[in-house]
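With one protein chain held back, the other chains of the complex are shown just where they sit.
For chain A:
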Amino acid sequence: MTFLYFDPAIGAMIVQAIVAAIAGVLLFSKNLLLKVKVFFGLAKSKEEDLFDDIEIEKSEIEKKDSSDS
């Protein structure tokens, strides 16, 4: 990026290292918890969600192909 046309947000750039570290720990423990729950058969069946998953290529396009054909 060679130019900036809004607030440089330096603090926000620096803090991301910490935010990411915390996010990493949270995601890791969430996955671990899920695995433990699955192991003990406690994981809930997936509810019908209003919104999809973050992945674009897997969810959206497949859906599109099947619905439009």
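Details
Just so we're on the same page, a residue touches a chain if its C-beta (ideal position, glycine included) is under 8 Å from a C-beta of that chain, and two chains touch if they have at least 3 such contacts; residues count from 1.
By definition in this document, contacts and distances are computed from a predicted model.
Protein name for the hidden chain, per its UniProt entry and selected from "Sulfide dehydrogenase (Flavocytochrome c), flavoprotein subunit", "Urea ABC transporter permease subunit UrtB", "Spermine/spermidine synthase" or "Branched-chain amino acid transport system ATP-binding protein": "Spermine/spermidine synthase". Where chain A meets the missing chain, the touching residues are 1, 3-27, 30, 49-51, 54-57, 60-61, 64.
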